[in-house]
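Every protein chain but one is kept in place in this view of the complex.
Order of writing sets the chain letters: A, B and C. Residues in each chain are counted from 1.
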Amino acid sequence: MFEKVLIANRGEIALRIHRACREMGIRTVAVHSTADADAMHVRLADESVCIGPPPSKDSYLNIPAIISAATIAGADAVHPGIGFLSENARFAAMVAEHGITFIGPTPEHLSLMGDKVRAKEAAAELGLSVVPGSAGALVDDIEAMAVADRIGYPVLIKAAAGGGGKGMKVANNRGEMAESLALARAEAKAHFGSDAMYLEKYLSHPRHIEIQVLADTHGNVVHLGERDCSLQRHHQKVLEEALSPALNAAQRTAIGDTVVRAMKKLGYRSVGTVEFLFQDGEFYFIEMNTRLQVEHPISEMITNIDLVREQIRVATGAPLGFTQDEISFLGHAIECRINAEDPDTFLPSPGLVTDFHAPGGLGVRVDSALYAGYRVPSHYDSLIAKLIVHGKTRNECLMRLRRALEEIFVGGIKSNIALHRRIIAAPDFINGD
Amino acid sequence: MFEKVLIANRGEIALRIHRACREMGIRTVAVHSTADADAMHVRLADESVCIGPPPSKDSYLNIPAIISAATIAGADAVHPGIGFLSENARFAAMVAEHGITFIGPTPEHLSLMGDKVRAKEAAAELGLSVVPGSAGALVDDIEAMAVADRIGYPVLIKAAAGGGGKGMKVANNRGEMAESLALARAEAKAHFGSDAMYLEKYLSHPRHIEIQVLADTHGNVVHLGERDCSLQRHHQKVLEEALSPALNAAQRTAIGDTVVRAMKKLGYRSVGTVEFLFQDGEFYFIEMNTRLQVEHPISEMITNIDLVREQIRVATGAPLGFTQDEISFLGHAIECRINAEDPDTFLPSPGLVTDFHAPGGLGVRVDSALYAGYRVPSHYDSLIAKLIVHGKTRNECLMRLRRALEEIFVGGIKSNIALHRRIIAAPDFINGD
Amino acid sequence: MPKFDIDEALLRKLAALLTETGLTEIEYENGEQRIRVNRGGGQVTFAAPVAPAGQPTPASPAAVPVGPPAGAVVSPMVGTAYLAAEPGGTPLVKAGDRVKKGQTLLIIEAMKVMNPIPAPEAGVLESVLINDGQPVEYGEPLMVIR
Partner (left out) sequence: MPKFDIDEALLRKLAALLTETGLTEIEYENGEQRIRVNRGGGQVTFAAPVAPAGQPTPASPAAVPVGPPAGAVVSPMVGTAYLAAEPGGTPLVKAGDRVKKGQTLLIIEAMKVMNPIPAPEAGVLESVLINDGQPVEYGEPLMVIR
């Protein structure tokens, strides 16, 4: 087991990792920017190292600073968390070169799945069906037109290096192609420095279904069922639930087994999530996240498996402590992402948190690094808390979520709590549509 | 199902009941003293009625005021919570006379188990072995001496109407009898207005084991396993765990079945707890609590059963939704009672709570009506929060509890958090002794 | 006793040194001389937010209970208030009446018992704050006497 783990992240996920380490008897090293000197995970960690000024590129994305901190602190492993360097193959490789364990997949798998085009090719080889589209990056508009004509409109134009909806455009007919391609290329260039694009069939009413996998270094792979992240705003997840109200047991087992087979064939290790679009009974692979995900707690709630604990365990080379047959799904779980943002304009709302009251009681879990007196920095993403609720049934879960949203209170800054109250009151959502 | 439930209690248990009601779509009526106008359950309830001044006898023990409030508010049921009127047979009967459902056992069972002497007689008839002692209330000291000589010293002298360690004394030999009897009588008289005493064998190193039962009005009874409340201070529970590290599966099944049989024979309904002293493999009945208990959440954590929800369901006349076979025990749970008291002197510490930070994350539950800015009144008991932690194993549970105790913070008043940190660090406790 | 004269300039200098060096305390002694300055480590007064969790605004009526008006007669119990001795009867008192101390102002029914509520003091009944047959809670203002 590791003696000391450096947590190369911030916010609630850094706290989540710290908690898992503490519960495993592992010492923690928090690295932080000057803006996060008072952050909860910094206060709770056994050691902390300031690695740079507020901008992420100079701190949480500052590879030399983080590796120096790990070396100086004598950490024997680094947990990259979510975002920042978590899917950076170069970082993973450099950590390993310094004789420190990277708690995550191999650099090869990080780079493979980091490239949306190569990822789709790999998925197809691994037996996962993909959305019909261009074989790879488009050479030019002529090829784009040809592909679009073949697979039929509407089509979705995506940046090869993209994510989070950036560099993504829909063309409903041939006439819109030229403009959509131009816009998407411009966005992609701006956000990812590359305007390599690809193109695929646009699904009109797909559900976003993702399968959580966990793999050790001995070839054992299990899945923890699916998460339904269909409820999004501008391609950003707002609320997730597990299991999906849209899948039946047969579909669940089928896609689960397919993904496990694929991961075994790939030789994947650590935690990961394979994301699909689900429409008319068909699963189309869209991408794989080679890291922990923000919504991982809902899978933990329905399986009683501590994903971060297991991720750390397998990183030490330990084999999985259970088989697929030993994983059963108990009840229903929903996660609400509480963001420091205006519930109407969705503009970020950083600042001093004058009061924070977390809801409690049976079946309610809050993952948050907030505390009264904490100042939400303006330099990072606006996620301030995750409200996770579990119930025996989806209805019990919804009723519990409703009362928990009545209790939670964040003072001093604006948040999207009101938005969540509206969402769960919407008939469509209650019906699982 | 009930339309509207009046919660005849205060503090965290009133909030616990409110939460269960909200999750069942039942409207809540909070009754409160003037000292509790700002209490959390009052703020969250659909309606609230002020029933009197701070002293309990004029408010939370004021039967006419509570029943008037229930009548005026049009509540169709009353939940008595824990303590106050929860075991008051007269109150239960009057509630029923007003055409309102009392969420609890029959008045007959309340009065039977409320009398420690009659309770032991009943237990014996129901097939539960009792600690050898006086057949009933002692006539005089001569009889006391005779009984003590028969069962052997040391002996425990208890008030027939007693509870919470009041009116309880140990006599190690014949010489101590007279004084111990006098002291116990005086205490009993002062606290319960009756000096009727009984006497039983004093067990030198017993464990306090209690069995949680749940019964509907159709003769169905199940048990939710045991709770181990051996860790007490002056006969007051400080920390409880489920399941008990001292019982094996065979003992668990045996005592569980015995209790279920006894409750069926008694025709008991609602939730209840049968308390035993456990020593050298033997269970000795000591008393039955005919109500919800402070430590009920640990049983909920290991069974995934919402006890308050079920208690309300069976009160409507609905049959139990599950059988004993469908109840399985998952992992281990521990509850710490956080009191507003000096951790060294144990003196109450009421006052303004300037800050309250609840720990979160996987497997951590907090039942508390506390919030920053709340003033803990000096008129009531000092329980301000219950920290409940669940883990796959007892060790995982202990590690999680340790890190949760590192995170919890109550500012402005003194609390026994430091005491709990000391307790869980003690080798004896870690070893389950 | 001799006048204890303080070197203000020195104190200002030490205070400045606290700020400059980030110290929270300086104690200095020289023979009989001893000086000590302290700036409590970040003792910024913390305004505890009386924010009702689960409620949209920190400023909630429950948070700031309003006291009864001066001269108010408040309800001693939970029950139903009646302004007349019998249903449909004429009110026992009305606004503007001069009332004697101990005079029955209204009746509160609790548990089927009729409880007459007497005037706590003599005066003029300024206003009646409740309606006939209205449920009242403990401490609720019923009437105002001036």
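Please note the rule applied: a contact is a pair of C-beta atoms (placed from the backbone, for glycine too) under 8 Å apart; a residue touches a chain by one contact, two chains touch by 3 or more.
Computed from a predicted structure; not experimentally measured.
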item: Chain not shown: contacting residue from A:D46, A:D76 or A:E406; value: A:D46
item: Residue among A:I67, A:V131 or A:I384 that touches the chain left out of view; value: A:I67
item: Residue, one of A:T34, A:Q232 or A:S378, that touches the chain absent here; value: A:T34
item: Chain A residues touching the omitted chain (full complex); value: 30, 34, 37-38, 40, 42-53, 59, 64-65, 67-69, 72-73, 371-375
item: Residues belonging to chain C that touch the chain removed from view; value: 5, 7, 10, 13-14, 17, 20-31, 33-36, 38, 40-46
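As a convention for this text, only the chains that are shown with their structure count from here on.
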item: Distance between chain centroids, defined by C-alpha means - chain A, chain B (Å); value: 43
item: Whole-Å gap separating chain B and chain C, where each centre is the average of the chain's CA atoms; value: 35
item: Chain B, residues touching no fewer than two other chains; value: 44, 355, 371-373
item: Residues of chain C whose C-beta touches two or more other chains; value: 46, 49, 51-55
